[in-house]
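A single protein chain has been omitted; all remaining protein chains appear in their positions.
Order as written gives the chain letters A and B; numbering starts at 1 within each chain.
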Amino acid sequence: MRGLTASLTIIIIGILWAIPLYVLIIGSFKNISEVLTTPIFLPSERPDFYTLLKTGSSMTDPLINTIIEVIPAAFISTILGSLSAYAFHRFTSKIKDIILIIIAIATYIPYQSIMVPLAIFIRSLGLYDTVWGVLIAFIILYIPIASLLMTIFMSSVPRDLIHAAEVDGASEFTIFRRVVLPILGPGFTSTVVFLVIQAWNNFFVPLILVRGYEKHVTLKVFSYIGQSGNLYNEMFSAALIASLPPLIIFISMGRYFIRGLLTLGMGGR
Amino acid sequence: MTEIIVENISKRFKNFEALKKISFKVSSGDFFVILGPSGSGKTTLLRILSGIERPDEGRIIIDEEVVVDVKKKIFVPPQKRKVGMVFQSWALYPNMKAYDNIAFPLRVMGLSKEEIEKRVKEVANVLGISDVLEKYPSQLSGGQQQRVALARALVKQPKLLLLDEPFSNLDARIRITAREYVKKIQRELGITTILVTHDQADAFAVGDKIMVIRSGVIVQIGTPQELYEYPMDLFVADFIGEPPINIIKIFREDPLVKILNIDPKQYEEDIIYIGFRPGDIEILRESEKCIETFIEHSEYQGVRNLSIGNIVGERRIKLVTEKFLKPGERICIKPIKIHIFNHDGRRIDTIQSK
Partner (left out) sequence: MRKGAFLRLKEFFLFISPALVTGIVLLYFIYWNMYLSLTDYSPLNPSLSIVGFSTYEKVFKDPDFISSLIRTIIWAGLLVFSGNILGILIASAIFNLGGQRLRNILTAYFIYPLSLSLVTSGIIWRWLFDNDRGINVIFRRIGLPGILWLDGSNAFWSIALVSIWVYSGLGALFYLAMFYNINKEIIESAQVDGAGALRIMMQIVIPNSKQAFIISTIFYTLFTIQMFDLPYSILFINPFTSTMVMYTYIKFAATYFAVAAASAMSIVFISALIVIPYAMYGLKKWIVRA
């Protein structure tokens, strides 16, 4: 009985939930005349790849730029964040609590509120409108979050293992690299995945640090809005191409991330 | 008048057979204890009785109503079984006061506010928790929480009361009082009750009938006295009784054969086990036919003193005596009552001397 109501609820909400994605996908394959005449819900009679190819080719530059900005930022942030998480796990002191609070506050402050100083800072470094500028901005913004996330994952590493390595004479860095990091694998991956998706989809940071719309994926997609007018197939194609990397990552890894989060909620059971 | 009939209940978890065709009856008003070590399947059996778990085979009849019959595809969900259950963790609702916890089943039944108040106050009175009704479970002691859980189970006047290791989370001192009042209440209310435990002391304290279960199979059912005096096999004999029974393996050429006048040959066995309780012994003079014992260790406890002694063949036995035996002493003992078990562990004879 309860399974029935639950299933029904999920099915109804689930179908509604999928409509935007459905619309995005089928809209990308429509040709111009269909776009102007049919509602967005109707799939195309003859799927048209032309628009996709056209938008795809003009997106290669921003795509490459974005990859260069996002992937290293995610990895660097997570590695450096893990370092601090490890340090917190190892040493307990009042200073650590204060530092933790500083980092927590840094995480929660909406990054848009520091747009002015951030923009001025990056410009003063001469990195306005460069890939490096965005990369550095991402690193500054994401290391605190990565630290917090890795701190939470760090709790699953048994202290005894670290003590054993300590007794064996290993240096802190060796312990971190050879004992802790391997165990932290899933947590590390989850954090990187999370940051990659966050950074890839980020619109605001490139908006204020880059000139024009041609150099970053989210900006490029945005540029189609005014540009294409009523030709939503172009907008949708661009958006679909830009969304594929995070979507694919999410579909393949999302389940593990969720499982990890839920077990954390269960106290690491 | 609630009689419980359990027929051929089996339950499998992946590759593990928890229960293997269990069948037994519980008479109306009985305090029935299912006693067994961890992993014996006793908690699974209780959960199947309550309806939380479904068996793979068999059927159960509660008060002439078939609550589950796997073959006929009958299954009555726990909500409809009119069973009261006390979980090992007590499972009190943390967001509700004690009063609301106890009132919960009555509210589900849709009783009037006045009726609910009356019943809750009544059962709280009987269990001595009237003064903590306004408190939350987190504010109560272990003993109080247990009584609230019990009250919640009893308040709906169930046909059957199920208790899952209700005393295991209690301190030793509170345990004894808890066993007392649970037994007393059960007798007063006359509710058919099934209690599951691994502690034989709990079983003996409250049970009218005890069913010993091991690896999903029933070993013996009987009154506490029957189980103690006439255990069906080594497992029961060893599991019941504190300190545990002395078990000695006897070969055909064993020196004890002549002393005790017990020979495996008599039973057509190559080896037999004899068992005698630490307290079932006489201390005799060396001249008579008795077992020489060298006292290695002893604990003074007043009326019942425990000692460990060495006997022929490098074997050790436990003794419980009124007289305190000092380590280093040599005495000669004769068991008054000896159980004989065959090589499979089944009891084949009991010899009692005058």
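Note that in this section a contact is a pair of C-beta atoms (placed from the backbone, for glycine too) under 8 Å apart; a residue touches a chain by one contact, two chains touch by 3 or more.
As the structure is a computational prediction, the values presented were derived from the model and not from experiment.
Residue B:P105 is the one among B:P105, B:G143, B:P166 or B:G309 that touches the chain missing from this view. Considering B:P78, B:P244 or B:G279, the position touching the chain not shown turns out to be B:P78 (whole complex). Counting over the whole complex, subunit B has residues 47, 50-52, 77-81, 83-85, 87-89, 91-95, 104-105, 108-109, 152, 156 touching the chain that is not drawn.
Within the entire complex, the positions of subunit A that touch the omitted partner chain are 1-3, 5-7, 9-10, 13-14, 17, 19-21, 23-24, 27, 38-41, 80-81, 83-84, 86-88, 90-91, 99-106, 108-121, 139-141, 143-144, 147-148, 151-152, 154-155, 172-173, 176, 197, 200-204, 208, 218, 221-222, 224-226, 232, 235-236, 239, 242-243, 246-247, 249-250, 254-255, 257-259, 261-262, 264-268.
The rule is simple: only the chains that are shown with their structure count from here on.
Subunit A and subunit B, compared by their mean Cα positions, are separated by 58 Å.
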